[in-house]
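Removed from the display is one protein chain of the complex; every other protein chain stays in position.
By letter and in written order, the chains are A and B; residue numbering begins at 1 in each of them.
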Amino acid sequence: MSPVHGTPEDAPPRAIAVAGLGIERGGRTIIADLNFVVPRGEAMLLTGPNGAGKSSLLLALGGFIRPLAGRIDYVGRDAETRPFADVHFIGHRPAIKPRLTARENLQFMAALLGGPVGDVAAALVTVGLSHAADLDAGYLSAGQTRRLALARLLVAPRPFWLLDEPTAALDDEGAGLVARLIDAHLADGGVVIAATHHDLGLAANPESLALVALE
Amino acid sequence: MSGFVALIGRDLRLAWRSGSDALTLVLFFVMVGVIVPFAVGPDPVLLKTLAPGIVWIAAFLAMLLGLDRLFRDDFDDGTLMAMQHAEAPLALLIAAKVIAHWLLSALPLLIASPVLAMLLAMDVSTFLRTVLSLLLGTPALTALGTIGGAVTVSLRRGGLIAPVLILPLAVPVLIFGVSAIAPAMSVNSATTALLLLGALSLFLLVLAPFAAALALTVSED
Partner (left out) sequence: MSVETAPPSTGNWFSRLAHPGQFMVWSGKFVWPLAILTTIVFGFGLWFSLFASPEDYQMGDTVRIMYVHVPNAWLSQAVYGLMAVSALGTLVWRHPMADVSMKAAAPLGAVFTALALYTGSLWGRPTWGTFWEWDGRMTSTLVMLLIYLGIIALWRAFDDQLRAARIVAVFTLVGAINVPIVKFSVDWWGGLHQPSSVLRSGGVSIAPAMLTALLTMVVAFTLLFITLQLVRMRSEVRNRRIAGLKARAARSVR
């Protein structure tokens, strides 16, 4: 993969490195011998048809499914914290509770994830939900729910982001929000791996990994 | 620790806002007690003998009823995945859920138990011992229920199978719980039963979060 560029001299190394990864679901090999490194400040997009294993790869990277072979390294993670305590995983299920307000949802998620808690009100403004902050989250539309889920990325700062279809249910303006969030995170030295069907419209052209369905 | 506290707070808040669950549970608890006199006859002497057993059976069934909602919502909406990426260990977060669940499903029964005591002709000292044994024994039921709920969380029809799994394992809780209050018991065996009940609760409370964490981790797979 591309060399690390634009890294300040004093910044610690940071990357998601995958070597020889093999994943099996339901007795079927869906990913075999996968190798890549995504360094600090870069994003990688996972593309490919349904069933090619994008979601499974993200689940494996997030530690939810155990790979059959190979290794996954989070280079430069804080060794003091628990595994995955500096990884954000945002999947199809938004982890938003109806009957709590948008603000309460975000506060709860920040407290649950632990670590330094960012500014909840500012995060709601950034994702464009400040007007709905005290509304029962059950009344939010699918797009608004997705925005609220993404706000988690802001209130619990973590260097590694794993995003599964971050623009799903979002309109063009919402997709622009996703691009802004990712761009800001990369500029901050973060690492992003996202599965997507669309071009996210990031500032720098990201690496992309096209997965194919194995037979 | 903040995740631990936040989780208890959230579960209580959610229960408070949705309202009816705890009330339904209490209603069920009282109703089980109410139907027994119809089944065995209203003889006060007989009811007095059966009362400890009836109260425990009612508590037992009521707690089984509430099992399914313990992890289901958090599993379905992805909160459980976030719990696995929290800074706090999953077992600790599950311990928080166990505490919240006990507060929501066992405490209301304790509060409602005077109603049953009155209907079943319990005297005051038996009633006090009943409350004490429920207080010491329901945590064990909650702990076993946590394991049952975690094991069946990925099953669409988990609601029926969790009680079937838990019931045989809960036999000791019933034995010690009822022995602690049965009128026929000597003071000595009743005290022993209470102590054993407390020990059992402590043991299961320690075991359950780890077993449930393991079951929930493999359920996402």
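Here is the rule we go by: a contact is a pair of C-beta atoms (placed from the backbone, for glycine too) under 8 Å apart; a residue touches a chain by one contact, two chains touch by 3 or more.
What you see is a predicted model; the values in this text were computed from it and never measured.
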Of the listed residues A:P39, A:P67 or A:P159, which contacts the missing chain in the full complex?
A:P67
Kindly note down the residues of subunit A that lie in touch with the hidden chain.
26-28, 60-61, 63, 66-74, 77, 79, 83, 215
Provide the residue numbers of subunit B that touch the chain removed from this figure.
147, 151-152, 154-155, 157-158, 161, 164-165, 167-169, 171-172, 175-176, 179, 185, 189, 196, 200, 203, 207, 211, 214-215, 218-219, 221
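Quick note on the criterion: only the chains that are shown with their structure count from here on.
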List the residues on subunit A that touch subunit B in their complex, please.
59, 62-66, 81-82, 84-85, 87-89, 91-97, 99-100, 104, 107-109, 111-115, 152
Provide the residue numbers of subunit B that touch subunit A in the complex, in ascending order.
2-3, 5-7, 9-10, 13-14, 17-18, 73, 76-79, 81-89, 93, 220-221
